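Down below is the structure, laid out as structure tokens.
Removed: one protein chain of the complex. Kept in place: all other protein chains.
Chain nomenclature is as follows: A, B and C, assigned in order of appearance, with residue numbering initiated at 1 for each chain independently.
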Amino acid sequence: MTRYSAFRLLREGLRGHSGWGQAWRSPQPKPAYDAVIIGAGGHGLATAYYLAKNHGVTNVAVVEKGWLGGGNTGRNTTVIRSNYFYPESAALYDLSVRLYEKLSRELNYNIMFSQRGMIVTAHSEPEMEMAARQVNAMRLNGVDAEFLDRDQVRKMAPLLNFGPDMRYPIHGGVLQPRAGTGRHDAVAWGYARAADALGVDIIQNCEVLGLIVEAGRCVGVHTSQGDIRAGIVGAAVAGHSSVIAGMATRDLPITSYALQAFVSEPLKPVLDTVVLCPPFGTYISQSDKGGLVIGGGLDRIPSYGQRGNMPVQETVLAGLVEMMPALASVKLLRHWAGIVDVTPDSSPILGPSGLDGLYLNCGWGTGGFKAIPAGGYLFAHILATGQHHEISRPFDLARFETGHLIDEGAASGIAH
Amino acid sequence: MTSHRTTRAALIDLGKPLRFTFDGTAYQGFEGDTLASALLANGVRVMGRSFKYHRPRGPLGAWVDDPNAIMGVTLNGRSLPNCPATTTPLEDGMQARAVNAWPSARFDIKGGLDLFHRWLGAGFYYKTFMWPDWHLFEPMIRKMAGLGDISRNVLEDYCADQVHDHCETLVIGGGAAGLAAARAAAEGGQNVVLVDDKPVLGGGVHQLAGVEDFAPRDWVASEAHAIEAAGGRILTATTAFGIFDHRMVGLVQNGPFGTAPRLHRMRAARIILATGALDRPVTFASNDLPGVMTIDAACEYLARYAVLVGKRIGVLSNNSLADDKLAMLAEAGAEVVRLNPADGAICALGRKQVRCVAQGRNSHKVDTLLVSGGMTPLVHLWRHAGGKLDWCTERQAFLPGAAPEGMVAIGAAGGTFDLDAALAEARAAGSGVPADAIPSRYKLTPLWPEPGSKGRQWIDFQHDVTLKDVELAARENYVSVEHLKRYTTLGMASDQGKTSNMAGLAAMAAVQGRPLPEVGTTTFRPPFVPVPIELYHGHHEKQLWHPLKRLALEQEHREIGAALGEYGGWLRPGWYGTGDAKAHIRQEILTARNAAGLFDASPLGKIEVIGPDAEAFVDFIYYNTISTLKPGHIRYGFMLTEGGIVMDDGVIARLDRNRFVISCSSSHVGSVRTHLEAWRQDGNDPDRIFVHDLTDHWATLTVAGPKAREVLTDLALDMDLSPTAFPHMTMRETRFAHSPLRVARVSFTGDLSYEMSIRRSKAAELWQALVAAGERIGAAPIGVEALSILRAEKGYIMIGKDTDGETMPHDLGFGVPRQKKKVAFIGDRSLHSVKANGARRKMLVGLTVSVGDKALPTGAHLVEGTPLQSVGYVTSSYDSPTLGHPIALALVENGTERLGESISVWHMGETRMATISAPCAFDPEGARLNA
Amino acid sequence: MQIFPCPFCGPRNETEFHFAGELGKERPDTTQEVAAPDWATYLYAQRNEKGPVREVWMHLTCSELFVMERDSVSMEVVGSGSLREGAE
Partner (left out) sequence: MRNDSNKWDAPAALTVGHTENGVALTPIELTRQTLISGPRVLSQADWSIVGWPGIAPTPPYALSLRRDRVLLVDGPDMADGWQEDTQRAISDASDAYSVFDVSGDRAFEVLQRGAELRLDAESKSVARLLFGIGVLLYRVNTEDQFRIHVASSHAEALVKSLKLAISALRSAGQGNSRPEDALSKTS
């Protein structure tokens, strides 16, 4: 691996950048690996990286139907945060934020985690009471949180509508100062490059067509590049988790929906933080390039079509104009959609699939990007040890039988 | 002055001169100009600076394809950022400024950045800025990035009109093919709409010497008239920006500068795509110099705006379409120097504009260099709709392949570049009568980027992506087309790669030695051109955004000084009176406790369940057993989700054997109605159960307080009000003002209370009677805020406030049906899950504080252990005027087993103590309730 | 903006409809013992198929609960039928 640094960049600049090596190889699949991970998105690549780094399991293949990082990792709105209510969620997502904070230097790849804070606004007295409940919960969970009044919100996000005819007047909000955004592609590329350097084979354009099941155990995958046997198989395929589970004739508590995102033309800086206004169902941040990155709620129709639908576009964007009317004339450059895997409690599923040898990392719904380091870290632990990590245990599939759902939306009204 | 206005007849109105400025300098143009054409007419070449290196740039294209000339424009006090000069119609008084340049595009102080370009290549930022920390570098980078600046002021009346429309045949593109197709379709009797994104129809037709023996303008006019005469409609200045599911086409219709465009949601049974093709730029050293332009753009400037882009023009073309066009330029007075691509790579020379073009050892002094690398059909919309693309080797382009249902591509959009063939194809598509295809005369020699060649060869002009960047991406194995795009940012600029994507693909193909089609294309995403966010917003604003429901008595409440607010989707009186709200609320509570409060409870649900199976149905719907309820009686109960969570609470009354009325919470009426309808039809006999939501028919007025009976007595209703004849939890039907009146003895305050429902149109009469009767005994209207405290004193819950998404009925002290109810009901099995039976359930309790302590903050957590762990939270907390001390409700783990225990209350880092108590703090024996 | 066919009202805009779950969910008889996995399957398990799907939808303006067949990738709607006739 060519190490990246300012010095190296300086030197390469002087010799036409001829010395940079491949960020990752394009290997042919071997017939067998100790572990095969389906899906070279953020979670799959991070899993491979931590398997190699934390557990010394380097004989690993990550198989990917398309190009690495091409699913939701490369389609999201790049928000990273851990403003959760339940201790179980806080432990999971704050592990992720803490790993993200060190990730650029750990991977030697600048993922541009920019901790400029995230505000969730509150628009009535009852919402302020819920916000207080949320801030208290976060602090008790050991996560940074500040309770903002109207003036403090205004100071941080002056673009918001503070006019008298604002449909949902802003009373205040919850700030997580350590939240922010990262460069989504860089997360995938950084993990890919680091995993590759540790010996992991990342095999792109390799679609899993079926599972190899022998004596009731999953021992590998049939792929478009041939059969690959594996000591253990982990699936991290987000919106397509049901498709993989279907190969094992199992129904998961997952419904796939399109989630849309939007980016505007680049503007000089106008917005420093991430802002989410729940009653409008819209959130926004400004990327380092200057584009406003806009997101909202799920489409209303279960879908595997990676494109958005007009009614939701209108809801999200109209909501944006209501919350920040000065953006009405800003032009939209592009919108797109990813397929997200939504569970009944909007919390992820980590752990055994029910088929011996096959493990799941899925159900992240609309919030998988922020969880990539933790998802990979914990999934690697599960694959390497066959056991849950304390942080992943509550997210086992078994919770749907015991009733121990972790439903953040129901607890706090905070959207995922 | 190299570029200049000629005397050629064009589409501008020389009788209407327009004044404008660019970067502070005054110029003149004409009606019909774009900002770009008017500037070119004035000899201005440098119209912008590139995103990264701040390189001087002039227009490369003449319409939506141009990546370079981006301006902030102000007119009549309205400023819009990032306006493409090539598509912004000129208006009198416009002040334009190049974005990303200061003080001007011509002299930009950041121009020096270009000197450092060798360190700022593709993805350089991924390799550095990691030590000590990204946050150190980011602010500077953010400031450097971005294009235009927005005014933070809100534009008044900037509101998009939004319409729905439909047609049988939608023709997108008003060039030769589009016009001919629309005419044929309209004359064939179809309902046709033709849209064209330019203000003037005709597409590239105006460049031609003639069309079918007509002068171009006459031909365009006659086609347009024929379309309209046959009943077709034509929308100009209207761009189809996206095709969505089920052939819904988004059209943006632009008006004058500064006004919001109109959105047409056009549903088309059939779509004819006649969007034309773009002339591709050619990749060579310094191909970004102002003065380098596509041939097609130069001809458009001449044909539409009478602007000749240069005097001595070098031309490099690899295809047969260039010849006719060159004649037009020569005719207008340009000296044309042709360069043959076969003679080797060319190189443009100059500083802020092209001065010379070199090819091998030859060099030619030119002031303009026109290039054409072949035509790229505009297939964006085809791909939005799910159409496939096929690579055409002859044309060296991706052409529409397998068609989406109901869609066809014609003319240049379909790869048919010859006029006669395009017209024949268009008429066949429009009329549905097939025609023989005319063989293509279009010839070209592939001319793609050559890896390893010298100089800085620009591929994405706005984003400053060069051939070397593509080579670097390949070297580092970012070879997938999406990786290439994302790593180099190629195609991600505000033009979305209209000119750069093909060059980028070709470059990657060449670097890797792969056939171009194997590299693939990136996804074409809407919108085809940038559209203002307002387009999606329209009139759905302010009061019309989730509009509140209005009470029948709103006017009456206003007249007596109600402070109205939003409560559960309704606009309701929060309290009455101006000034100190808290004092008013306190007084209202005391009135309700000492005399009676008059409360407008109209938003309470009134959903009737009617039919022979109604009894069994409500038993299934409710947690509680309802079937044992006698007519005229009322029961409090819960509806659960199948997950066993409390979804709504409220009372249900039995009107007769086959008829119940459900009084659900105000904000849950819609969801309860849907819930009932779904279960009625799924698993029950829908012919024997009917659900009538009559919430809006009935207004509901409540009299609550110890003197409530006196108020009702005053109304002289035909009924016995004595507690024995009309006890708590019963309902009577009578008449008031000749209308049916339902009186229910239910209470949400803990005092004697009558809830009266009357048809909406009679509500005012009843209200006035109540107010008059109330005045005599000291009763007065009370608002929602007072009621919230009154009910909390009694320990009555509000779903969603005092419960959360985990609360089950046994957490609220209602455990019996869970153990005893024999028939199936929604959520029953979930009430016995491991978690439902678990030891640490959060249960509803009250909290009391020491004498003299302030009320607990709502939202505070109850904590235990080290480190502190949350075991619950305060859900409602008030100073109780009735009791003279604070009260609170809370959800606490195992709460009901811990009555009397002391517990820590934690809020924003501070801890207080409270004692766990029963939720009901007022009249726990219920003497006042049953009075 | 999709068009869904309500079996009673005919084709209507998608905004008038609400997704009510996959077809084929049968409520266990809860007056008998229901094993936790069976209840969890009833409550939560989804086929979530990629491609042709059969789902239950509600047309909110007429409250009709009906079965719709469509493709979850192409968004093409194949048809719809009354829940009373079409139940599995």
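Assorted remarks:
The rule is simple: a residue touches a chain if its C-beta (ideal position, glycine included) is under 8 Å from a C-beta of that chain, and two chains touch if they have at least 3 such contacts.
For clarity, every value in this text was computed on a predicted model and none was experimentally measured.
Interchain touches from the omitted chain, evaluated on the whole complex, reach A, B, C. Interface note for the absent chain: among B:111, B:139 or B:199, the touching residue is B:199. From the options B:265, B:427 or B:668, the residue with contact to the chain not on display is B:265.
Screening B:288, B:418, B:755 or B:785 against the full complex identifies B:785 as the residue touching the chain left out.
When the whole complex is considered, the residue among B:518, B:687, B:775 or B:853 that touches the unshown chain is B:687. Although one chain is not drawn, its touching partners on subunit C can still be listed: residues 1, 6, 8-13, 15-16, 60-64.
Listed for subunit B, the residues touching the missing chain in the whole complex are 9-15, 31-32, 161-166, 199-201, 217, 220-221, 224-225, 227-228, 233-238, 253, 255, 262, 265, 267, 539-540, 543-544, 547-552, 554-555, 558, 562-566, 570-571, 574-575, 578, 581-582, 603, 608, 610-612, 614, 655-656, 658-659, 686-687, 690, 692, 694-698, 740, 759-761, 785.
Against the chain not shown here, subunit A presents residues 125, 164-165, 169.
Operating definition for what follows: only the chains that are shown with their structure count from here on.
Once the centre of each chain is set as its mean CA position, subunit A and subunit C turn out to be 29 Å apart.
Separating the CA-averaged centres of subunit A and subunit B is a span of 22 Å. For subunit B, residues touching at least two other chains, in rising order: 244-245, 248, 265, 643, 830, 833-834. Within subunit A, residues 305, 309-310, 344, 401-402 each touch two or more of the remaining chains.
The part of subunit C that touches subunit B in the complex is made up of residues 1-3, 18, 20, 27-31, 34, 36, 39, 43, 56, 58, 60, 63-65, 74-75, 77, 83-84. Listing the residues of subunit A that touch subunit B in their complex gives 4-6, 8-10, 13-14, 16-18, 20-26, 66-70, 74, 87, 104-105, 108-110, 112-115, 124, 126, 128-137, 139-140, 142, 147, 158-159, 163, 165-167, 183, 185-186, 189-190, 204, 264-270, 279-280, 286, 288-290, 305, 307, 309-310, 313-314, 317-322, 325-336, 344, 401-405, 407, 409-411. Interface residues of subunit B facing subunit A in the complex, by the touch rule stated above, are 51, 80-82, 118-119, 121, 124-131, 134-135, 138, 141-143, 145-155, 158, 244-245, 248, 250, 260, 265, 384, 468, 472, 475-480, 482-483, 486-487, 489, 494, 496, 523, 525-527, 530-538, 540-543, 545-546, 566, 643-645, 801, 804-806, 830, 833-836, 857-861, 863, 867-870, 873, 906-909.
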